[in-house]
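As you look at this complex, bear in mind that one protein chain is not there, while each of the others sits in place.
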Amino acid sequence: MLLHLSTWPEIEAYLKTSQTIVVPIGSNEQHGPTGLLGTDWLCPEIIAHEAQKAEPNLLVGPTFNIGMAQHHLGFPGTISLRPSTFMAAIGDWCRSLGAHGFTKIYFLNGHGGNVPTIEAAFSELYAEASFGGRPRGFALKLKNWWELKGVMGLATRQFPTGHGSHATPSEIAVTQWAYPDHIKTAEYAPQIAPTGPIREAADFRARYPDGRMGSDPIQATPEKGGELVAEAARGLIEDVAAFSAEVAPT
Amino acid sequence: MLLHLSTWPEIEAYLKTSQTIVVPIGSNEQHGPTGLLGTDWLCPEIIAHEAQKAEPNLLVGPTFNIGMAQHHLGFPGTISLRPSTFMAAIGDWCRSLGAHGFTKIYFLNGHGGNVPTIEAAFSELYAEASFGGRPRGFALKLKNWWELKGVMGLATRQFPTGHGSHATPSEIAVTQWAYPDHIKTAEYAPQIAPTGPIREAADFRARYPDGRMGSDPIQATPEKGGELVAEAARGLIEDVAAFSAEVAPT
Amino acid sequence: MLLHLSTWPEIEAYLKTSQTIVVPIGSNEQHGPTGLLGTDWLCPEIIAHEAQKAEPNLLVGPTFNIGMAQHHLGFPGTISLRPSTFMAAIGDWCRSLGAHGFTKIYFLNGHGGNVPTIEAAFSELYAEASFGGRPRGFALKLKNWWELKGVMGLATRQFPTGHGSHATPSEIAVTQWAYPDHIKTAEYAPQIAPTGPIREAADFRARYPDGRMGSDPIQATPEKGGELVAEAARGLIEDVAAFSAEVAPT
Amino acid sequence: MLLHLSTWPEIEAYLKTSQTIVVPIGSNEQHGPTGLLGTDWLCPEIIAHEAQKAEPNLLVGPTFNIGMAQHHLGFPGTISLRPSTFMAAIGDWCRSLGAHGFTKIYFLNGHGGNVPTIEAAFSELYAEASFGGRPRGFALKLKNWWELKGVMGLATRQFPTGHGSHATPSEIAVTQWAYPDHIKTAEYAPQIAPTGPIREAADFRARYPDGRMGSDPIQATPEKGGELVAEAARGLIEDVAAFSAEVAPT
Amino acid sequence: MLLHLSTWPEIEAYLKTSQTIVVPIGSNEQHGPTGLLGTDWLCPEIIAHEAQKAEPNLLVGPTFNIGMAQHHLGFPGTISLRPSTFMAAIGDWCRSLGAHGFTKIYFLNGHGGNVPTIEAAFSELYAEASFGGRPRGFALKLKNWWELKGVMGLATRQFPTGHGSHATPSEIAVTQWAYPDHIKTAEYAPQIAPTGPIREAADFRARYPDGRMGSDPIQATPEKGGELVAEAARGLIEDVAAFSAEVAPT
Partner (left out) sequence: MLLHLSTWPEIEAYLKTSQTIVVPIGSNEQHGPTGLLGTDWLCPEIIAHEAQKAEPNLLVGPTFNIGMAQHHLGFPGTISLRPSTFMAAIGDWCRSLGAHGFTKIYFLNGHGGNVPTIEAAFSELYAEASFGGRPRGFALKLKNWWELKGVMGLATRQFPTGHGSHATPSEIAVTQWAYPDHIKTAEYAPQIAPTGPIREAADFRARYPDGRMGSDPIQATPEKGGELVAEAARGLIEDVAAFSAEVAPT
């Protein structure tokens, strides 16, 4: 069930049986010579949309498509929020959903660089109650799609070398499966990109001239992408069910 | 050309011939008993995506899908940013795009309630230069899709009565055309919804119990939606071309 | 009744019979070769002060004299708030008045450039309740003085050509009537100023070298100003009465 | 010379000979049973306007009429900015004036409760340069009108007892001189109000039930007010001249 | 009793008998050729720690060691918060302590430049209640250690000339007593440093080339420091007792 293709009476009815929602969250940022700029928000969107087909009682919200990608701003097409802006926006999404009675808000994340800011945003929200306000009563959870059960194991089998950490063959495979008309090709030099620290955008582009980190994306295929999506969708359904079943302490 | 389905080298190449980008922007909010929660971001997305098929040199960015909808928070499924958050986020989108060399950023808007905040966000950005900083050098433009050439005239012919201002038959028709599997039906009482001022969410729900303002959405059909999309896409291509051709004073 | 020339017991007594207050709001910004820098806050102040002489039960607050004028910062004497600052300040004015029991806060505005930010500030305030807080219970209204009943019609009759949108003969006439010792003269070239978009301050000064937009201020006279003030004061009394009489839905 | 009754070409000309401006700043807050709500912004405005009549080369800006008065919010008619809002607004005034080339910005203050926030706002502005930005090059000065040369001595002679610190006979006398039609009377009990600390608004109203702190305002007369204004205007001209003459170290 | 060397059950027990806490607060900033960078936070820490040895029922919190020192940023080793950041941090300290039931929070300050921002921070906190929120119920107090009873008199006797206002012999003496292994020496030229206004950091370094203001630190000795600490510790115990004994009005 997709929230944005539903009406408010449908959501009002849904809330009587479940108070859980899944929000795909990612980033719009360069992904090397062949990765789509949307890769990091497309992947969780693809997986979550696939999962709700298999499990109609899974409610999926609109995709939060811009995240924390300041280090990629040296490459055209990247759009980033500063962490302070990102936190404010996550906060307003959660305050909105919380006002309707959602008590379990699950962010399925597609960008490692988002993790600290999302976690900080959760703490900022929790702090509204902890500093002496009234309890908000919701639980917030962040999960990276590659950490869903079975996914990383599959990716390791598919790409035993050259997986890397940015513009990886696994994420590119997922978008190839979903957008077969937008598969790109390029020569890679070196075949496996270098690794290192992440700092300012200019520093990043100097270290990683074509945008990849540690990866060899040529290994991506739509078929492998389809396997990953299937595995991730199964893992998501299971993980969300466990989150929904959690009972708050009294 | 869709930015999120492109690579950074493709955007780098694009910027050599054009520095204009179209960003669909809207809101995720209740649209009465039969309107989709995503209506206000789906409409500009549908129109902009349609336009770029006809005019491949039109670059369309990711959709900014959450806007200023505080007054709809009394209806489940609405997600809103506070104006201050919305301004910060629009600012970071534009700062990102400006850093790549985009000098004309065109927001195709789908929600009237967004207008003041988007305009204020533009002024906030311009002010960074006006208060003594270096000129940023970009021009920002906001256009509501129903104000594109020919659109309002067509809508008035299609819906001579009961168009209203929220959950209108025209916007619902557009989503019916694009998402024919998600057409909803309901009884409307009264047939044409009341009108009045917009204040806090609780006040809004008391005034407009089913969420509509002045509209009679039953008149919407996918066919009328298709006509509106075609008209709007033509208007968009023309309006963006004029904006791109604008020369800054010296 | 002017709030700043009253004592707190007088306001406490007033609140027992009315909970409405009028706040003149404007901007301090260049108004071309002959317009006073204070024009945009002087006009609503002049009109509101005149109105409360005719209708003693009209309470007028202090004038909010600095607004959003970033685009005029290329001209000496302009003082502007960034939109984010402006919103915070409007918010604190309204929170203060709301804490005393004012439930109808009416801003009589003198500067078109203020409109988006004032509207955004209203939404920011309303959102405090809409996001799950307690209802604030007040209604906020913005009215430009030239949109009061009868005013624009009169101005069109007085200035059939060359009214324009900035440094207009009507606003200059109002200040001439109120400050006859400060009437300025200058040669205008061209007689009617150009029009166009509003962006950063440097862009603005390049487009509009003497600061006017579309106007021919030579037509202003104190007599015409006096007529405008009388019309606007009547319109204000009527409009505020209607606003005060509004009943919230239950 | 009053900035708001001048044109931008007049200010442009002024800046060629002087880069100093005086800004009256105060607060709109309860002043006991007989003090005007505007007392704290009217006093510096009255004094500065009087001074510029005697010294035409003194440029006086618009009055900053709302300050930090949170502790008076228990009394109707008080309007306060939070310190954070107040700092942002002072900052934008100074950034605006600095952008035009003003290098000496002198705030003539009418409210003791404003002092910490104004000083903090100055530091916030200076810090923009000190943290590694480019030097802003302006000097900011705050002066309370009662600290101008000769003023406190005169007030002590006029009111040897019962001057107090809020709703004082001296400030009320100044407004009586300027607004003789708005002189108010009341019984005071006790004749001299109590003194003590300043905390939250509810605490303040409990400690100081009629709003006065340590004062006996019955001693105020328009004549004494006139003497105070004359003394303060002389002191202001002298103090501003010294500030203008200051040379920055190299 | 030092909070940071206590456990939460010990603080829970303490709160049953007292709701008062002392927080040493200062700044880490240059103190001339021989003053330690930590002088301004070390002094209140030294005094407060000494006082709690004599009065075990005095609870001393962690030291707030970075304050508002923007003007010293021209000298290496200075670390400053902007006033807005400083206010936010003081706010969170107080909100945390208030949430535990502390109703008297006493800041023992070591840096004059902190005073306006700390006072503004108090008002910002109080305003949360004054603008219509629920009363917070705590009282906040700021005291500079040199204003404790007896201290300034002693310092004047110890240093009849050349005390000055920054890098004073009294504060340096206090750190010499506490950190005898870190006594520094230097030639001073001039022997007594100049005085003047405080503005941006570059301006400050130009006016005060070695960082001192009005002082002759050579007079500092550990013995004089010990006398000052003893006097200040006595004064602190007495002042905190009086603050604790204060009763809120009803």
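As written, the chains take the letters A, B, C, D and E, and residue 1 is the first residue of each chain.
The rule is simple: contacts are C-beta pairs under 8 Å (C-beta built on N, C-alpha and C of every residue); 3 or more make two chains touch, one makes a residue touch a chain.
These figures come from a predicted structure and were not determined experimentally.
The chain that is not displayed touches the following shown chains in the complete assembly: A, B, D, E.
Screening A:Met87, A:Leu148, A:Val174 or A:Val240 against the full complex identifies A:Met87 as the residue touching the chain left out.
Note on the undisplayed chain: of the listed residues E:Ser84, E:Ser130 or E:Asn144, the one touching it is E:Ser84. Contact with the chain that does not appear here is found for just one residue of A:Glu12, A:Glu55, A:Asp203 or A:Glu238, A:Asp203. The missing chain, though absent from the display, is touched by one residue of A:Glu12, A:Glu55, A:Glu124 or A:Glu238; that residue is A:Glu124. In the full complex, subunit A makes contact with the omitted chain through residues 68, 70-71, 73-74, 80, 82-84, 87, 113, 115-121, 123-124, 126-127, 129-131, 135-136, 139-140, 197, 199-203, 206-207, 246, 248-250. In the full complex, subunit E touches the hidden chain at residues 3-12, 15, 28, 30-38, 41-42, 61-66, 73, 75-82, 84-85, 88-89, 91-93, 96-97, 99-101, 179, 182, 184, 186, 211. Counting the whole complex, the residues of subunit D in touch with the unshown chain are 130-132.
Here is the rule we go by: only the chains that are shown with their structure count from here on.
One finds 29 Å separating the Cα centroids of subunit D and subunit E. Between the Cα centres of subunit A and subunit E there is a gap of 47 Å.
Rounded to whole angstrom units, the spacing between the C-alpha centres of subunit A and subunit D is 54. Multi-chain contact residues of subunit B, defined as those touching 2 or more other chains: 73, 80, 82, 84, 130-131.
Interchain contacts give a graph that is no line, ring or star and is not complete, per the touch definition above.
Which chains touch which is summed up as A-B, A-C, A-E, B-C, B-D, C-D, C-E, D-E.
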